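Notes follow once the structure below has been shown.
Note that this complex is displayed minus one protein chain, with the remaining chains in position.
Each chain carries a letter (A, B and C) given by its place in the written order, and its residues are counted from 1.
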Amino acid sequence: MRLTLKIFRYDPNTSAGPHYDRFQVEADPNDRVLDLLEAVRGDQDDTLSFRRSCAHGVCGSDAMRINGLNALACKVLVKDLNSDTIQIEPLLGLRVEKDLIVDMEPFFAHYRSILPYLINDEPLPEDGKERLQSEAERERFDDTTKCILCAACTTSCPSFWADGQTIGPAAIVNAHRFIFDSRDRGRLKRLKILAGQAGVWRCRTAFNCTEACPRDIHITRAIAEVKQEILKHS
Amino acid sequence: MDTLHTYDVLVIGGGGAGLMAALHAAPRARTAVISKLYPLRSHTGAAQGGIGAALGNVEEDRWEWHAYDTVKGSDYLGDQDAIDFMCKEAVQSVYDLEHFGLPFSRTPDGRIAQRPFGGHTNNETGKPVRRSCYAADRTGHMILQTLYQQCIKNEITFYDEFQVVDLLLVDGRAAGVVAVELASGELHTFRARAVIFATGGHGRMWEITSNAYSFTGDGPAVLLRRGLPVEDMEFFQFHPTGIYKLGILITEAVRGEGGILLNSKGERFMEKYAPKIKDLASRDVVSRAIYLETRAGNDINGQRYMLLDVRPETVNRYAALDGRTRPDGSPYVVSAEEILSKIPDIADFCRTYLGVDPVKQPIPIQPTAHYAMGGIPTSIRGEVLADETGRVVPGLYAAGECACVSVHGANRLGTNSLVDLIVFGKHAGLNAADFAASADLPPLPENPQAFAGHQLAALRGGSGKERAAQIGREMRALMFDEVGVFRTEQGLEKAVETLQDLRRRFTDIRVGDAGKAYNTALLNAWELGNLLDLALVTARAALARRESRGAHARDDYPARDDQNWLKHSLAWLDEAGQVHLKYKPVTITHYTPKERTY
Amino acid sequence: MQLPDAIKEKPGRNYETIAWKWMRYSALLLIPLVWGHVLLQDILVGVHRIDLNYVALRWASLGWRIYDVLLLGFAFAHGVNGLRQVALDYIHNPRARRGVEWGLLIFWLLITGIGAAAIIGGVSALPE
Partner (left out) sequence: MAHLKTPLQGYLGYRGREGQTAFLLHRISGIGTALFLTIHILDTALVYFYPGLYEEAIGIYRTTLFGIAELFLVFLVIYHGINGLRIAGFDLFVPQRWNIPTARGSFRLTLILTLLLWLPAAAVMLYNLLHHNFGLFGG
């Protein structure tokens, strides 16, 4: 089948502002949108820039807006879209650096701000082996360990669109992963950060994050659980 | 921005090996990680099944058994001293990861959970042993995340989205690297006392591959261009179970949980090829079995694929036939929910890309290019070796998939890639920091960016008669057909010839993008050049090796030939495009080569 | 699940947490109050029958005055805090934010004061 790709273009080094280019491509219903982008760059216009790596939804490089919805280009198949024009735009709320590439640094800065690492200064088990954790304790935070930091959630969040200072869903998801890890001892610190102006209270439960997550993480639920945890400790 | 940077230790690559190296170098040396991707995008994150270590958490196990399985898996080409070192160190390394916060799946008594995996056995009974430590089916993801988290905690310096395009050598010693900053297109020079390459594999030279787009062999190619050799390039692993056509990996853990491979007749054909451990035989064995079944006309619908059946009724039927039991001795019976809970991501891939629910329908699979056993020759300490005598390049280290220690020999055992990058990443980091502490800062060569600048300029200044995308397509198809699961003299000769032609045609491409910011076309073209170089070396080394061993299977030389070929290959590529091969002996300590049966 | 915490640094009393709770708990009271008010004034009575006499009659009852004071206090505070949250979404400069917060505080006190004065003072003069 023949498809039209309508792609957002922007090059900071030329004076022209952002615009859209249209490309005709031959596609199979089972093609990934990423395959189409590769075809355009390979055979039609090699000035098109986008990020990609693993091409099967685990590395988080190719999050973008596809027909108005955040997704990984490698996880959206042509047949899922049901349209003969596919509009492809960069993530919203982060500065566009070139075409579909946005500046991820603010996103990672929010991630770093919630202390995304195990905090536990207690002595290790004397036998040098693993810290014990029951299956139930492990299960408690399983969902939020799946995050690949692709930014599809954070850049679909209306609060983040309005204010880039909002910590955003991805950072909260990663905080949740440690807050509910029975081995961690830093959760009150994280809760204090998340109780602030840019934290969980900015969540208006618009659910765009959960709908956009390519890993099917229950993001809004995780945020609500963090909210409860803060209420419990305040 | 200043484009000259100075550090004690530079780590090139932000995957598992690179981050591990950085974490261990940083406490004693000013360290920076230079990565062409954001580190969390690295392909370590795609590893699914687990990391092998003889913890013995669910049944008796010993690191010596792990070592023997690795030697046997390597088809005796692995260096046994290195393998012993790795398998022994693996145990503590896994505990280290747990202490770093890695959320392993757990046993009922709260320990790290372990499951069976291809090629891992109890050496006394020959039966599969539960050795693979896992976190659902995203162990690599958890390793990558955990290591990156620790890097944040330890405030490691990162240069994200910097593509290293050249290694600087002064008097045979590493002096730094040259990198392109993707955002600006500027060249940066990094000066250092020690450099660690951890750039990953080169599986993108094959058409059907489980590898990331970024797996273009940058490290080995850069070193080749600087006159250093690569080792054992003819050995590249084809994983038996890639999703049909896409190549996306379906982990062995699916078979570990009881999944069965079936041909068009509905036969469990692995009974023929590995009567003892059947579907859990080593990867090369299973890949070849699929190929042979296909050749015998037993592929599904004549479409060159087989079925991987993990429906509970199938799993339970064959588990009963095999007499498989749970650790407590009860018969192994699973429900659909239990299977899905062990392989959630695989189930997601199947639904997304195939529209198949793996507990209701079998999964169409075919072998997919997966892992480079070969790469930059290194010592057990991670030092890069300059020749067949084991001469070390001072200040230069390599670890992870881009390196060849060699612990995987002719065929890597499942889970051992993660073991490799954890153990050797760590030791490369420690040793590089040691080296940096005692070494002075080498001078920079005159005009350090000249060679890199020249390479990039050539890509922009070609005649434009050829298109990079087209050359890439031809290379991948050629490699899959002629330098794939099975190889012949004729095919390999054709491959070498065609690759030399493709390399000539490559000089006629011209990158159309003249921009600076995120000129991905330019860098992709440069990466294609790397793949072409490595493909040529691979085909040439494969042509020379007239035997079948591990992943290198020759139709015309079907047997292993220890008399003539129990040796590692080293390949140099000269400026004229000629490959020069030399060989060095395999280190054998206590496992004498014998026939490999599963 | 009770976890031991080595770091006893609680998120503690924090303005945004209190404001968030305030929006939820005030809403619980507001729903009967506001809906009751709307039902009575807009639907049952209707704007065409409301005049000074009606207001005077209504505020002759202490019960209705208390009702209206509660309504004023809770609804307007809820509303002004809502406006504050909305404004802070779009205004990011710290000084501008402080300006908005002070402005809204004054606005809130002023309007609430005016409303309260009216409810307490009642209808000051009925038409002839």
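Going forward, a residue touches a chain if its C-beta (ideal position, glycine included) is under 8 Å from a C-beta of that chain, and two chains touch if they have at least 3 such contacts.
In this text the structure is predicted, and so the values were computed from the model without any measurement.
Touch, as defined at the top, links the missing chain to these shown chains in the whole complex: A, C. Here the missing chain is touched by one residue of A:6, A:218 or A:233, and it is A:218. Note that of A:17, A:68 or A:123, the residue touching the chain absent from this view is A:68. If you put the missing chain back, the residues of chain C touching it would be 23-24, 27-28, 30-31, 34-35, 38-39, 42-44, 46-48, 50-52, 55-56, 72, 75-76, 79-80, 82-83, 86, 89-92, 111-112, 114-115, 117-118, 121-127. The chain not displayed touches chain A at residues 65, 67-70, 92-93, 156, 158, 161-163, 204-208, 210-211, 218, 220-221, 224-225, 227-228.
By definition in this document, only the chains that are shown with their structure count from here on.
Taken chain by chain, the contacts run in an open path, each chain touching the next and the two ends left apart.
Centroids of chain A and chain C (each the mean of its C-alpha atoms) stand 38 Å apart. Chain A and chain B have Cα centroids lying 27 Å from one another. Annotation for chain B: no residues touch two or more other chains. Considering their complex, residues 11-14, 30, 41-43, 45-47, 49-61, 75, 77, 97-99, 101, 104, 108, 112, 116-118, 124, 128-135, 137-138, 141-142, 145-146, 148-149, 177-178, 181, 183-184, 216 of chain A touch chain B.
Every residue of chain C that touches chain A in the complex is listed here, in rising order: 1, 3-14, 16-17, 19-21, 88-90, 92. Against chain C, the residues of chain A that register as touching in their complex are 119-122, 137, 140, 159, 162-165, 182, 184-189, 191-192, 194-197, 199, 201-202, 227, 230-231, 233-234.
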